[in-house]
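Yeah, one chain of the complex is gone here, protein chain that is, but the others are all in their spots.
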Amino acid sequence: MKPLICVEDFQVAAYEKLSRDALDYYRGGSGDEETLSANEDEFKKLRILPRFLRDVSNISLDTEIFGDKVSCPIGVSPSAMHKLAHPRGELATAQGINRVGSLMTLSTLSTSSIEEVASECPRLIKWFQLYIFKDRNESLKLVKRAEQAGFKALVLTVDAPQFAVRRKDLRNNFQIPAGFLANFDHKSARAIQNLEYIDAGITWKDLTWLTSVTNMPVLVKGLLTAEDCLMAIEHGAKGIIVSNHGGRQLDSAPATVSRSEMKIPIKKLDPLTSLS
Amino acid sequence: MKPLICVEDFQVAAYEKLSRDALDYYRGGSGDEETLSANEDEFKKLRILPRFLRDVSNISLDTEIFGDKVSCPIGVSPSAMHKLAHPRGELATAQGINRVGSLMTLSTLSTSSIEEVASECPRLIKWFQLYIFKDRNESLKLVKRAEQAGFKALVLTVDAPQFAVRRKDLRNNFQIPAGFLANFDHKSARAIQNLEYIDAGITWKDLTWLTSVTNMPVLVKGLLTAEDCLMAIEHGAKGIIVSNHGGRQLDSAPATVSRSEMKIPIKKLDPLTSLS
Amino acid sequence: MKPLICVEDFQVAAYEKLSRDALDYYRGGSGDEETLSANEDEFKKLRILPRFLRDVSNISLDTEIFGDKVSCPIGVSPSAMHKLAHPRGELATAQGINRVGSLMTLSTLSTSSIEEVASECPRLIKWFQLYIFKDRNESLKLVKRAEQAGFKALVLTVDAPQFAVRRKDLRNNFQIPAGFLANFDHKSARAIQNLEYIDAGITWKDLTWLTSVTNMPVLVKGLLTAEDCLMAIEHGAKGIIVSNHGGRQLDSAPATVSRSEMKIPIKKLDPLTSLS
Partner (left out) sequence: MKPLICVEDFQVAAYEKLSRDALDYYRGGSGDEETLSANEDEFKKLRILPRFLRDVSNISLDTEIFGDKVSCPIGVSPSAMHKLAHPRGELATAQGINRVGSLMTLSTLSTSSIEEVASECPRLIKWFQLYIFKDRNESLKLVKRAEQAGFKALVLTVDAPQFAVRRKDLRNNFQIPAGFLANFDHKSARAIQNLEYIDAGITWKDLTWLTSVTNMPVLVKGLLTAEDCLMAIEHGAKGIIVSNHGGRQLDSAPATVSRSEMKIPIKKLDPLTSLS
């Protein structure tokens, strides 16, 4: 195997190891994948203006978020079903993140459970990603389990009231393997597979409700307009994750890194506002 | 055959089924096909800014146009000679549109007649596309037949006083098969084939005339400037179809979706103004 | 041979017929050929905004220039040595232009002489392209011969005080064949071949001089800035040919069709100002 020097090397290596189903699930975007490719293209167009003759003999990327120290201002976003890639699933991911001292966001659709990840890496800063289900008690149970397991924040995904059409998955007739979702019993898992659980009717009031039932700070993930960011903060969010769901939900949404549509001054936003 | 998941899949399937003549007639644009490709390229550059945490548990694309209910705000534009693709021609098209509840615009150059389409799909919302001929009575006869057959609007095409050079058709020496045009008797059909019928001398007054001889609302198809849109409304049009004829008439015309040249405020325009 | 439907068809046919030397001489630009390709790329980006419902039953491109009627507002620019392509050289070109009723500009470096072209096509509107030589009398002789032969205007090329490096010609070690230049005797032709004739020291005063020694209107060819256009008119030019010498002189000059650098209002310019 080629030495793994850059992200692309890992990508190439993964292409050799993964099953077609898993590969397409991970790399595929929605629709024509215009937003998927815009994410990368726009990112490459960013230019950094370096300043020089500063003393850089001692440099550190350490930072703090919600009172927790992390080794760099980059955390790991939630993504589903790591066992598609490796039998140890999110436990392996947690180990890796733990080693570099960053933070991990565990997906609701993880294949290692909340409790397993907590027990594997008790000191790792862990956040939990949540959908609001039609049955609010189901959501509440997950919140309480995350709290119990020492997770430090909730990440509410709001850009998937309906799941988008991802053509690669359709062509593969991709199905979530039975028993794969570790945070649910058999019955709930099947409902989730059929997308019967997620509530397409949630509104800003549900965000307020969520902040009222937990002591964890709540971040809203998936916003793409300044207007929605302000509304999130008004309704109790402690942070925002700007995201187009990796180009996997609304195709034709702007690239995550594009700031052209953020029409309100960034300083109006909470400094915790982050980018993913 | 591959499953038909997206528009491109249909395109690939069509490439396998169609004769070279038909394929080139349908896919070819005029001149260097700069406008043809700009139509698609500019469309892909559009970005949608989604807002979230709205209740989307009950959504509907139903809308109303000229008092008729349609299942979505997208209708089918006129295109000529569907029998090049399938022996049932426009009857098959009408059936498909009927099934999804949208509206159909039948071309003057159709290969199923006004009356055949009306009898096949009596409940389908149907519009009729018209050229103004040198012999106004010939045009008037078509208008009356459309009215009689229950068509709901007229679409006057104004961007083809001369037909553009489409090189693919020239290379194929493409000819309209004898007896193909279903709305005309043998003699008229031959005149149309030779482009002797269409009047290159029509002006805005002819639009006013057309609106005076029918109770159907008249839409003007093919406008690309705000100035022309305003003139159309002044001369009695009830709607506008912004179009560059699918890149098949004036090559170097702007992409249909490009609004950069629409220099007057869109709110000055009738809300029926649509895009095709 | 494929039917010749568009410019590209002629280009492909020429590639098959021409010698490598001739092909490269005609198609090559200077330097990296950035300006050569910009000429075509920028041209394709132009968009025409059509207006409709005008009476176009009788249309004509006829126009008049310097009192002469031509069939369209497009004339043929000077280009050197047509006998590289065909043994009848500029006589064949003149015949073709004569047939469509446009106008021809004969190059100083033509391979059919002033008098031959005049005698072949006496009614064709002919202009003569001129360089100013170190020996002004040599230039004057050409002017008088053109006048005598019924040419209607002079086109003074000003963008080639030094000839640019065209790499294709260098690689081919391209040489003008002996006796090829029809407007010169053997001795002068050799001097021109060695580029000893053209005066790199000419200034605006030489333009004024040229206008004083002929009754023909003088156009200046090769200007790319509004400032130079205004100076040309002040010094007696009756017309301007905006040109970057077909991308064959200064590589990195703007595309001919690009107007971004023309910073003075176009209405300040003489309406004869044209584009080539």
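Going by the order they are written in, the chains are A, B and C; count residues from 1 in each one.
As a convention for this text, a contact is a pair of C-beta atoms (placed from the backbone, for glycine too) under 8 Å apart; a residue touches a chain by one contact, two chains touch by 3 or more.
Everything numeric here is computed off the predicted structure, so don't read it as measured data.
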Next item on the list: Touching the absent chain in the whole complex: find that residue among C:Val143, C:Val158, C:Ala189 or C:Val218.
Entry: C:Val158
Next item on the list: Considering the whole complex rather than only what is displayed, give the residues of subunit C touching the chain that is not shown.
Entry: 31-32, 34, 158-159, 161-162, 165, 167, 170-171, 199-204, 206-207, 222-225, 227-228, 231, 250, 252-254, 261
Margin query: Counting contacts across the full complex, list the positions on subunit A that touch the omitted chain.
Written below: 3, 5-6, 44, 46-58
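Please note the rule applied: only the chains that are shown with their structure count from here on.
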Item checked: Between subunit A and subunit B, centroid-to-centroid distance (C-alpha), Å -> 44
Notebook entry, point to check: Taking each chain's centre as the mean position of its Cα atoms, how many Å separate subunit A from subunit C?
Noted result: 63
Checklist line | Multi-chain contact sites of subunit C, meaning residues that touch two or more partners | finding: none
